[in-house]
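Step one of this worksheet: look at the structure below.
A single protein chain has been omitted from the complex, and every remaining protein chain is retained in its original position.
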Amino acid sequence: MISKQTHLAEHRIHLRVRYSETDQMGTFYNSRALEWFECGRTELLRAAGVPYAEMEARGVLLPLIEAHVEYFGRARYDDLLEMTTRAAFCGKARLRFDVEIVHAPSEQSRADCAPAARRIARGYTVHAISDAAGKPIRPPDWLLTALPQEGRA
Amino acid sequence: MISKQTHLAEHRIHLRVRYSETDQMGTFYNSRALEWFECGRTELLRAAGVPYAEMEARGVLLPLIEAHVEYFGRARYDDLLEMTTRAAFCGKARLRFDVEIVHAPSEQSRADCAPAARRIARGYTVHAISDAAGKPIRPPDWLLTALPQEGRA
Amino acid sequence: MISKQTHLAEHRIHLRVRYSETDQMGTFYNSRALEWFECGRTELLRAAGVPYAEMEARGVLLPLIEAHVEYFGRARYDDLLEMTTRAAFCGKARLRFDVEIVHAPSEQSRADCAPAARRIARGYTVHAISDAAGKPIRPPDWLLTALPQEGRA
Partner (left out) sequence: MISKQTHLAEHRIHLRVRYSETDQMGTFYNSRALEWFECGRTELLRAAGVPYAEMEARGVLLPLIEAHVEYFGRARYDDLLEMTTRAAFCGKARLRFDVEIVHAPSEQSRADCAPAARRIARGYTVHAISDAAGKPIRPPDWLLTALPQEGRA
């Protein structure tokens, strides 16, 4: 049986570009995408019942080991963004989040079209799953339960 | 008649501390307060019907000329903050925003007490009112109307 | 005898505006000033023989309790800045850093004039002196020795 790894743990949030996140090119500075990705992970984990602040308090950390971003379009100060985050386990002790950021549909006329035309950025982050001492661990059962994956049963 | 300068234009928002905003002391890094102040101004102006992005498009800018912050307490990753912003004109071409940041009441037991006990930071920013070329201007009527001040009539 | 509180512990550094520090107005975003102030403190303390990383390791912390910035002029991406930091004890358990940021003289023709004409920002930060648990302490002798103050003998 083929594991299709479609992500069942998916979450969508909206956020606005802060003035502090723009640069002199008039769009968001590139590294802000990684900060937004973090907001997406935080809210996905909260929605899944495992807030990351509680995970850290339980001694389960998700240190970042890889990040990738592709940039497609501009986003200006105060633009409303729609960010979709999907979580998937990969390997024995890895958690991967895939993220897409588009202009929110209601925002402006140019955004009232297909997501492809509203694209801002896309990317992923890969995280180790470790204990408080930094030692890799297998995902605890409560984390596996909280983030169900298709094709795993 | 004494102008009491109580701020009628007041607005309250909530925001969560991002992981990217913490530092190795385990609280938010000090400069983040100024970034949060900006979020407060942005939402106050939107609520008042004069979104700052539209003001800039109209050629009315609010460059920052002074900022002050006092720090009272810690705020950790994912803490929910309540920020109150008040706007007041001062002098002929100045707009001042006063800001208070406290732990949101519902957040955690220690926060279910008086605002004074939940205090995180307090401060203000003073802005020139200028045209697109940077020349100081008097506040336009639509801005004065949008941000009513007590004791002015 | 009058304590003149002229700051004998003074240090000057240069730094360049990063692209990430600009905003869509084409100058540095306001909160970056506080990040640069931190660079100035770090290098002043290193030059004085008490690197802050070592102070933290010894259990002496300098949590920020107040910050103030005045903004005078623009600074663009890649501009070379000259920042002067001065340290002074104030009260029983307070350390204050005063900072001035100007365009470096060699940078560009407009900058080859008096510092007043090259001004970018000025401000200060006030720090508690505390132990690792956050309890205020008097400045240790090694810190008083490292940061001599005029008019104190």
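Letters are used for the chains, namely A, B and C, taken in the order the chains are written, and counting of residues starts over at 1 for each.
In the analysis below, contacts are C-beta pairs under 8 Å (C-beta built on N, C-alpha and C of every residue); 3 or more make two chains touch, one makes a residue touch a chain.
Quick caveat: nothing in here was measured; it's all calculated off a predicted structure.
Colleague: Out of A:H11, A:R32, A:R86 or A:H103, which touches the unshown chain?
Modeller: The missing chain is touched by A:R32.
Colleague: Which of these touches the unseen chain: B:W36, B:Y52, B:Y77 or B:F97?
Modeller: Considering all chains, including the one not shown, the answer is B:Y77.
Colleague: State which residues belonging to subunit C touch the missing partner chain.
Modeller: 16, 18-20, 34-35, 38-39, 42, 51-53, 56, 76-78
Colleague: Determine and list the subunit A residues touching the chain excluded from the picture.
Modeller: 25, 30-35, 38, 61, 63-71, 125
Colleague: Touching residues of subunit B against the unshown chain: what are they?
Modeller: Considering the whole complex, subunit B reaches the absent chain at 19-20, 22-24, 26, 29, 31, 76-77.
Operating definition for what follows: only the chains that are shown with their structure count from here on.
Colleague: Among the chain pairs here, which one is joined by the most contacts?
Modeller: Top-ranked chain pair by contact count is B-C.
Colleague: If you average the Cα atoms of subunit B and of subunit C to get two centres, how far apart are those centres in Å?
Modeller: Roughly 25 Å separates the two chain centres.
Colleague: Measuring from the mean C-alpha position of subunit A to the mean C-alpha position of subunit B, what distance in angstrom results?
Modeller: The answer is 29 Å.
Colleague: How far is the middle of subunit A from the middle of subunit C, if each middle is the mean of its Cα atoms, in Å?
Modeller: 37
Colleague: Residue numbers in subunit B touching 2 or more other chains?
Modeller: Residue numbers touching two or more other chains: 34-35, 38.
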